[in-house]
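Input: a single structure, listed below in structure tokens.
With one protein chain held back, the other chains of the complex are shown just where they sit.
A and B label the chains in the order they appear, each numbered from 1.
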Amino acid sequence: MSANQTPSAPAPGNDSGLAEVPAAAIGTGEPEPVAAPGILKSIVRRPATIAAGVFLLVLTFIAIFAPALAPYDPDVQNLLLRLRPPNAEHWLGTDDYGRDVLSRLIFGARVSLWAALQAAAVALVLGLPLGMIAGYRGGWVDAILTRIMDALMSAPSLVLAITIVAVLGAGITNAMLAIGLVMAPRFFRVARAGTMDVRHETYIEASIALGCSTLRIAVRHVLPNVLPPIILVISVSLGTAVAAEASLSFLGLGVQAPAASWGSMLSTASSNMRLAPYLVWPPGVMIFLAVLAFTYVGDGVRRALVRTRSGN
Amino acid sequence: MSLLEVENLTKSFSAGRDWLGRRTKWLNAVKGVSFTLERGECLAVVGESGAGKSTVGRMVLRLIEPDSGSVTFDGIDVLATKPKQLRALRQRMQMIFQDPYSSLDPRMTIRDAVAEPLLVHTDKDRATREKEAVELLDKVGIGSRYLERYPAELSGGQLQRVAIARALTMKPSLIVCDEPVAALDVSVRAQVLNLLRDLQEELGLAYLFVCHDLALVEVIADRVMVMAAGEVVETDTTDQIFANPRQEYTKKLLAAIPVPLPRDAQGNRLVAPGRVG
Partner (left out) sequence: MARETAPAGTRTDATGGTADLLRVENLSVEFPSPSGGWQTTVQDVSFSLKPGGSMALVGESGSGKTVTSIAVMGLTGATGGRIASGRIVFDGVDLTAGTQKQWRDLRGPGMGMIFQQPIRSLNPAYTVGDQIAESVRKHLGMNRKQARARAVEMLDMVQIPRAAQRIDDYPHAFSGGMCQRVMIAMVMACNPRLLIADEPTTALDVTVQERILELLRDLQEQTGVALLFVSHDLAVVAELCRDVVVMYAGEVAENAPSEQLFFHPRHPYTSGLIGSIPKPGLSTDRRLRAIPGGIPAPGAWPHGCRFSSRCEFAVPGRCDVAHPGLVRLDGAAEHHARCVRAAELSLDGVTV
């Protein structure tokens, strides 16, 4: 060890070769914090989250490779084979135009997931930056943005979406734009709260004193604190968007015929309820499972984040 | 020309709002504070909590906008600079904060934290930035042992050294030190104070040293400005303040410094053996 050390020398923090104790841990009489388990590790410990995650992965796979996986063309009509119950050729039966339900379900996954992604993206792009601006600037900027978002949030979301679609015209993209707008306040709120959390931390003030631009502070120092809860909101919003797309398509405001989505399939099923009650099950079960899976994944991520945070 | 000239700085904060959201009950945090600071000099701003000393430090760097008054740094009117010029100016005037645990981004490694000013202000490449960061960490006695570590893994004294390295990155001529050792243990406090003194001598730094503990001031300051309730009580050389304080308030502060002399059963201070008086 250093032999030439005199007591008055400006002592290098750790000449002794020993770890100085983080005083935060010891000074308060607490033991050193138990190493926080990684987020991934935490998720792995929850079987429900795993199952939901695997289900969503499989669904994505099916959506991407729909043309290769579907046994029939989903839009080809065969009026001779109308409303056949499930059989060896058509595992899930056929609908009122004689189209293969399994193929439509597979292609429908594509439409539903893509639509949900669009909606979540719109909500994220609107809500996250506005939320960070409101949280960072505060004052009247925050007051105005928050009022607008509160107004959006207080409106019944489906009614608002229907109004927007009525103005912009029916179609899946317009519908998802509407859903995205309605979901934006969720992202706004979470981003604003996360930003306000760190806004008055000394290290933000230190970055300003260092001459960092506001954009750099926002992206490099604030965003990392906002992102984890946002991931949770994305996951839950995807679930909501799947359900919302189904609702709008069920009402004929979303995907347009002949394209298949789970919502439009449900609509077909409902008009043939008496003759072909089996038609309602495939899209109904898929919507139910997809929404449930997104919620479970979101919940798992949230629990993992909470545990990792409190571990710190 | 002095490095820093501060004139008649004033700031008040609102303490409440009425039912329309209008600000009421103004609190005068700082009232008409003026001082100058020469190159390489250390001016200590001393006072109790609520005296407005930290507010003065922050207003000099324009981290808080003053209501009125002027701040002239190296001939530049700081309060009149545009945001972009101000960011550039901040290379030359830096700050060290009281709480080392919260003045570094918990999600940034020590290396990145020290190299950040170079990324922001220069177009040096990554390798150069990191090399300079390591040199600075060497200078403050941290070495390259903790480059990839996060702030939570270091002790308070080490973090304050890292914060000092970060403040030195752009070779500033002024550093505002806001209670830089108040959160540290006594023995570590001495290390950090000695480091600040050595760096001042080596680099010709000027310090505006905001501090509530008059005992520490004698070690580091050339001159002392005593503040109370937002106003300057007296300003003088350190020797004069300690030997001949003119104001009652300064005398009171001096008398309150705890002396490490134990007392006997009657409560009288004992006198060290072998010394007179």
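In the analysis below, contacts are C-beta pairs under 8 Å (C-beta built on N, C-alpha and C of every residue); 3 or more make two chains touch, one makes a residue touch a chain.
What you are looking at is a predicted structure, and each value in this text was computed from that prediction instead of being measured.
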Problem set entry | Listed residues B:13, B:150 or B:242, member touching the removed chain | B:242
Problem set entry | From B:134, B:190, B:210 or B:225, residue that would touch the chain that is not displayed | B:190
Exercise. Which chain B residues touch the hidden chain?
Worked result: 48-49, 155-158, 185-191, 193-194, 197, 212-216, 218-220, 242-243, 252-265, 267, 270, 272-273, 275
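We take it that only the chains that are shown with their structure count from here on.
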Seminar exercise, completed: So, in whole Å, the Cα centroid of chain A is separated from that of chain B by 45
Exercise. Across the complex, what residues on chain B touch chain A?
Worked result: 61, 63, 86-91, 94-95, 97-99, 101-108, 116-117, 120-121, 141-143, 145, 152-158, 161, 163, 166, 170, 185, 191, 194-195, 198
Exercise. Once bound in the complex, which stretches of chain A touch chain B?
Worked result: 8, 10-14, 20-24, 201-203, 205-213, 216, 220-221, 224-225, 312
